[in-house]
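With one protein chain removed, the remaining protein chains of the complex are shown where they sit.
Presenting chain A:
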Amino acid sequence: MKTVTKASRRDFLKIAGTTAGGLFIGFNWFSCDSPKVEVLSTEEILSQAKSFNSYLSISPTGDVVIYSPNPELGQNIKTSFPMVVAEELEADWEKVRVVQANLDAEKYDRQLTGGSGAMPHSWERLRKAGATAKFVLVAAAAKTWNVPAEEITVEKGIISHKGSGKKGHFGEFVAEAAIMTAPEEVTLKDKKDFKIIGTPVKNVDAKDIYTGKPLYGIDFQREGMKHAMVQRAPFGMKIKSVDDSAARSVSGVTDVVQFGTSVAVVGNTTWPLLKAKKLLKVEYEADGAVESTADHDRLFAELMAKGKAEVKRKDGNVDAAFKSAAKVVTAEYQCPFLAHSPMEPENFFAHVQGDKVELVGPTQTPDRARQETAQLLGIPPENITVEITRLGGGFGRRLRADYVIEAVEVSRAINAPVKVTWSREDELTGGAYRPAVRYRFEAALDANNTLIGYKLRGVGMNAGNTTRENNFPSGAVDNLLIESIEHKSTITTNAWRAPITNFLAYAEQSFLDEVALAAGKDPVDLRMELLNRAKTNPVGELGYDVDRMIGVVKTAAEKSNWGKNPNVKQGFSVYFSHRSYVAQVADIEVQGGSPVLKKVTAVTDCGMVVNPTGANHQVRGGIVDGMGHAMYTNLTFENGVPKQRNFDSYRLIRMKEVPEIDTHFVDSGFDPTGLGEPALPPTGGAIANAIFAATGRRLRSQPFIEQKEFSDIKLEIKRA
């Protein structure tokens, strides 16, 4: 038991609850100066707690420990998952401790972070975990008090029986409840009775983050642990020769090891390795195509012109529609490669001991780390443990296990525990990027300016299908053709926050603005016209819910005062991705001849909002991310090597570059869906459309600041 002099808010509430009989008297957080109190550590609670299921344990003191299985990278899952369990348990949130679960394939299903899928996947099972535990606690109280279970009520961790006046906290019934059989079916709460879900619960790791506690993989230390940094080959190349003599002579370097196309320098601390890596003399030779950005531009043009591509969707008679068209609108859009650049560079700890391996670090896919390690070493996966640390961002980069495998390789080679750390230069040059892509859109309008034909061809790299063929506007156009074709690049690529749609949405929503202009229609009216057609007379399969999309379009138009103020030039965009609907409006005011980006209004339908703080974070963060990369960021290649090697040339958005963001959520009554990704895709389109409205310049490539159409536009960004 540790003694603290100043309790954190939740600890104070816990003590207040027990010493003042549940009475809680006004508490001013900012003048927090409470008397000395005894606070149990999470370890102490767990040492006496009983496990109810994979998600929760309760101690005789009434403290509840909730396990959060999915990796936390900033999407706030470590707070929102336990909120759902605690809700059905009727726990007192102030008595809840949250623990990040390690990889456990028997206890948890889909223990990964990606695709904004955690909440929709786990919503019901988290609720059941809480509800079944509550059920047995109530049954245990009923047995102890000899009263009917249905007469018992539970509130904030207190079990009560009104008739007999009996009352007790969870902890008093833990021993009895833990040996009872959990019911197979259990009644879940009515959503209108939710007390925790829907409230702004604070980040459970906040205190540790703001005091610099070792939460992240890069902070992990182990007695006897070595550090390592790795030099990787340019894309399409392999090692010809290695001269490591200069690197080895750096004081603090203990070893240099080679595996695959990589060379690792090993030492006791990090700094000597950063120096030694620069002194490695590695000669490379071609082992495949060694590509530059100029090659990609040429390949895009060739594949765009090529007759054949994979047809993803075909409705009606496209050729006839375009032949009979009164107007045809055509445009091509292109985006560059991007790195994920999480603030915490890739790193992982590995300790290989015979046929057993311990892994610790930041991963979005702990099971993939385990499987790839098992495969590399030829050992059973169950011989490998994976401890999941907090992730300093991920954005899809940590879906791969390449940096985990590097740690395993080095640990095996030097027969010691090791942590591999990437530098920022490694992160930008080491691969697994969002690949560049080019789209060509064609629209056919009849004499009444009705959209009668629509064609999209996506040319990608290693991305598989570059389109989302059943997404809007599919279903709203009689004659439609969606095709995809790709180049297999030696440059490694990977999912990047909102894969494909992170650029497709911008291109499509910008193009729809071009169509609206050609048709002489208001951009919102055109979208509504198409959506109404998809609703009343849908063509083929629809991958989206038309009513929900209409819902966000209408609300966004209303909240942004769309078209009401002639001094405000607006850009509209709406997109459905990862099960959620987001519409955005960017506002540009022309002040003294200069366009000033003032605000982005965002309207989201993600079903029920679990945590308004987290939801706002994800929407604003997605918009900042989408805007920053659309405006500023580029990654280009010269002979298999990226030219942008750090944040001095690889430009990320900063404080002074973000506009005001006004967020709204539509209550559609649906179960919650994820929000890690859906707010990002519409942003580029909203901003590009607003820039067009304000300046007449159409931006068809990213990043905007490098386009010639943008070169004389001095876009200012100002907040209130």
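One rule holds in what follows: a contact is a pair of C-beta atoms (placed from the backbone, for glycine too) under 8 Å apart; a residue touches a chain by one contact, two chains touch by 3 or more; residues count from 1.
Methods note: contacts and distances are computed from a predicted model.
Novice: I notice the complex is incomplete. Of the names "Cytochrome d ubiquinol oxidase subunit II", "Spermidine/putrescine import ATP-binding protein PotA", "Cell division protein FtsW" or "Isoquinoline 1-oxidoreductase alpha subunit", which is the UniProt protein name for the chain that's not shown?
Specialist: Choosing among "Cytochrome d ubiquinol oxidase subunit II", "Spermidine/putrescine import ATP-binding protein PotA", "Cell division protein FtsW" or "Isoquinoline 1-oxidoreductase alpha subunit", the correct UniProt name is "Isoquinoline 1-oxidoreductase alpha subunit".
Novice: Would you mind spotting which of A:G62, A:P234, A:G621 or A:P642 touches the chain that isn't drawn?
Specialist: Of these options, the touching residue for the absent chain is A:G621.
Novice: Which of these, A:S59, A:N76 or A:S474, touches the one chain of the complex that we don't see?
Specialist: Residue touching the absent chain, from the options given: A:N76.
Novice: With respect to the chain omitted from the figure, which of A:G163, A:P183, A:P200 or A:G260 is a touching residue?
Specialist: Only one of A:G163, A:P183, A:P200 or A:G260 touches the chain omitted from view, namely A:P200.
Novice: Which residue among A:I653, A:V666 or A:A690 touches the omitted chain?
Specialist: Looking across A:I653, A:V666 or A:A690, the contact with the absent chain belongs to A:I653.
Novice: List every residue of chain A that touches the chain not included in the displayed model.
Specialist: The missing chain touches chain A at positions 4-6, 29-30, 32, 73-76, 200, 202-203, 205-207, 209-216, 218-219, 221, 227, 251-252, 269-272, 274-275, 341-345, 390-395, 421, 423-424, 613, 617, 620-625, 628, 646-648, 652-656, 658, 660-661, 719.
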